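Only one protein chain is missing from this complex, and each of the others stays in its spot.
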Amino acid sequence: MTVTRRKFIAGSLAGVGALGAGSAGLRYVSQAMAQPTRTEQTRYVNSSCNICVSACVFRGQVVNGVIKRLEPEPDFPKSRGMMCARGNAGAATPYDPNRVKSPMIRTGKRGEGKWRKASWDEAYRYIAEKTNRVVAEEGGHRSCIAFASTKGTFQEHYFHQFREVFGSPNAVRHPTLCLSAVIRGFQSVFGTYPAVDVRNSHYLILAGANLAEGIIPPATIDLFKRPIGSRKLIYLDPRFTKTAALADKWLPIKPGSDMAFALAMMNVIIGEGLHDQDFIDKHCVGFAELAEHVRQYTPEWAERETDISAGDIRQIAREFATTPSAVFYHGRRTTWQGDEVQTRRAIAMVNAIVGAFDRPGGLIPALEIPLAPYFYEPAWYTKFRPRLEQGDVTFMSPGDGAWIPWRDRALRSDPYAIRGLFIYKQNVLEMLPDRNKTLELFAKLDIIVCVDPFMSGTAWYSDVVLPESTYLERLDPAVALDEIEPVVIFRQPLIKPLYDTKPCFEIVSELAAYFKDEDGAPLSDYFEGSVESHTKAALADHPGSLDKLREKGFFSTDLKLKFGEYRSGKKTVRTKTGKVELYSEDFARRGLEPLPVYRRPADIGEGKFRFVVGRHAIHTHSSTAAFPDLNWHMKENAVWINPVSARKLGIKTGDTVLMKNRTGGEVKIKALLTEGIRPDCLYYANGFDSLSPDKPLVYGKGASQAAILESHFESISGSALLHETIVEIRRA
Amino acid sequence: MTENRKKRWVMVIDSRKCFDCKACDVACKRENGIEAKGNRDVYRNWITSRGIEGTFPNLKQRFEPSQCQQCANPPCVRVCPTRASHLDRDGLVQIDGRRCIVCGVCILSCPYDARFKSPQTKVIDKCTFCNHRIAVGKQPACVDTCPTKVRVFGDLNDPESEVSRLLARHHYFVLKPKSGTQPSLFYLS
Partner (left out) sequence: MNSNPVAIAGKLLNLAGCFVYPSAEMAEQLQLDLTDLENNHVRLFMSDRGGVKAPPYAGCYLDSEDRHRFMINFNGLCLRHGVVLGTSHPPDHIPAMLEALTLLSARADDSADLDIFILLDTYYHHWPTAFAAALDQHDRTGFYAALGAEIKETLVALRHDCLPQGHQSLQSPYALRA
């Protein structure tokens, strides 16, 4: 039904705009009470970035109430006084016209994009009615509602407070899509996932850790800011990344063979007596078993596995063992291949046998400034079921879960049905491999709620979207960053929240009022205080620190790292034996291999390729590709293919190609011929072909990683194994 | 005496530290209010690369950050018919947008391709060395934001400045020395 414009103007427009207006007729502006100001008003507000998880502190420049710039805070130790492209681009986020501006309730089919604006009360009521109904249908078992979230905002713990007092064990967080394998691997050897003293290391090996594009302050800065020639960097990656461009030696290792490289290094180091016998004697257990075990892994053997020459392996092993500050960097995201935890253990052991622990340039347990913990009353339920995939993973982190086996069980309702999913900030549809499976899961759910400032692909497929205020409009509680130079940071608003948006604490504590526990008490009883009062409570032992936070955005104390405290016995390694464990009794007891045993990856097959993923410096996963300041650098992604392989398939740069995996996933994407990738691998960047039409710059552009990645996981840490994806490619 | 001394603002660039993260590009655009809206020809600074060179697995890639060279002998100032392009008190090449008639001769005269027509102001635009920031004692936005501090900014007339020390200690070169422009960007070699 369309009314013609003239009819309309002549008719009813006149009174429409006056409906419900106040006596002055003004809705959006008011007259100033105070004396008008004559000049441009510039304020600086220090706060912390939230475009990635590094949380660099910036100086926000606010002019006439508008955020103009986010400049680096020169004194912030972790970022070494820098602000990356993404951090700079973040200044525009509050003003993005495609932000979610108020609670939205779906009116059409899921994913159809028909919404109506709702008040918070309406949205909460809608969520509570649907949720309570399905819980009742499941016999009062609240485990049928799951909670997915990711790190980065400092309010995620409130979301999980809601989950706990609501009574569901089913948390699914990001670690098994990120670094659960490396954490588990290094913990089993060193009792912790340590920091790496990159600044003082003069010889570094990076296996797939693309620090130039996955920017991790301070490691990235310390590695590349120093004078040329002051370090040697050995970089293993099937792809010639920007880290490769700045490395002293790039070795295009065969994917999945990092463990073979590490084992052969140990074979050389121990075989030639280059290990640090003194450190091993005093601080390690299991060296004899390890030495015996690695005798079989010669450089000649490893050459066949890794495509790195025996000569190179020998030379690197010797240099590594004889440079006093050498370190084999542990890495972050390690959702790769095979026995990923055992691979990380092997890398940890390479460090251990040369004593690259508790000394300058080595691994060192990070320090954390103690803050008073956030406390809330727990809720108790008689109807309790363990989390869905409890038995699928050896080292299950109950607060994190393991996404891949969890999703498989949820799809089979095994051992019970999942009926609803509450999501905080995680773009589940783009971050999990095999998007079809995730969509299949979504289709089974009765209620999907998404808290996000933006209409991510996941929000687009939800029933209710609750808009969170952006990081530039929020007070976030104080957080201690564990680092070599530990600091406490927080967030404070640069401007008042735009639109009808709220911070997570307000959202979950208000939503809680619409739910009851088993005794009939409203869940809102479990939420006390405000973000401000929680921040003050956390800082109770540090007088004056809140003022420092407000002024500088961070503070540090006299807690300073000293090397040698583990070596002198002042501190003890947090393993069961109190020693660095080269042979793991704990693993043996659990039926796991106590030493890393190499297994060759299955042959990928003639004419097939292994798909590898990787970061790029101007984007954080799928969340920034649509930022206008960043998008122009890569308007569309393209699949990297080596010219030798492309020639056989008749593929040229710019051709549209069809890629298919083994589990029904397929994408169309343009090809980019480049020497910078092994002939048996393919790669394309993350963040494109969003399912959400509300991200117009990346909707229907290029291809999504989630659409081509197959779904695999390893059962020690529960980590996804993204590089187990084998694909075919041909011209479309 | 020192306070009145004439400045010679220069940048010393160590390209080998650059990993092409584009922080300089975005910081410049936000600082100077340049909305490219996806137009790839709108920028005041840039990072060039010839891409990945060589044949697998023997490869290399270099990145070269650059911008207006702030020449001591600037051809753009010589050719400007309206004196819109001029040298300011510190000897920096600036553009007075009110005098610019957009004849475009300066774009052609610049050996570094540092100038463009701004879709916003509709006149010729280029890097100013963030003279509004220099005036309040800050570094240019691209220098300040860079993760690895590829660019070092300072006063070459001050023998104690870091730029003076760097140039005294290292070999360096300028871009297109034969054009006689006497650039203020020095690249360490």
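Order of writing sets the labels: A and B. Residues in every chain begin at 1.
Convention: contacts are C-beta pairs under 8 Å (C-beta built on N, C-alpha and C of every residue); 3 or more make two chains touch, one makes a residue touch a chain.
Note that this is a predicted model, so its numbers are computed, not measured.
**Student:** Given that one chain is not shown, what are the shown chains it touches?
**Tutor:** Answer for the hidden chain's contacts among shown chains: A, B.
**Student:** Touching the absent chain in the whole complex: find that residue among B:T121, B:N157 or B:S179.
**Tutor:** B:T121
**Student:** Thinking of the whole complex, not just what is shown, which of A:C56, A:V165, A:I364 or A:I495 touches the missing chain?
**Tutor:** A:I495
**Student:** Just to verify: which one of A:Q31, A:S230 or A:T382 makes contact with the chain not shown?
**Tutor:** A:Q31
**Student:** Considering the whole complex, not just the chains shown, which residues of chain A touch the missing one?
**Tutor:** 1-5, 8-9, 12-21, 25-32, 36-38, 40-41, 63-68, 91-92, 94-95, 97-98, 100-102, 104, 107, 113-117, 455, 495-500, 693-696, 699
**Student:** Can you list, in ascending order, the chain B residues touching the missing chain?
**Tutor:** 30, 33-35, 98, 119-122
In the analysis below, only the chains that are shown with their structure count from here on.
**Student:** Could you work out how far the Cα centre of chain A sits from that of chain B, in whole Å?
**Tutor:** 36
**Student:** So in the complex, the part of chain A that touches chain B is made up of which residues?
**Tutor:** Chain A residues touching chain B: 68-72, 74, 80, 82-89, 91-92, 212-213, 215, 217, 220-221, 224-225, 228, 240, 242-246, 250-252, 617-618, 628-633, 635, 642, 644, 674-679.
**Student:** Chain A touches which residues of chain B in the complex?
**Tutor:** Those in contact with chain A are residues 14, 16-17, 19-23, 25-27, 29-31, 35-40, 52, 54-57, 59-63, 141, 144-149.
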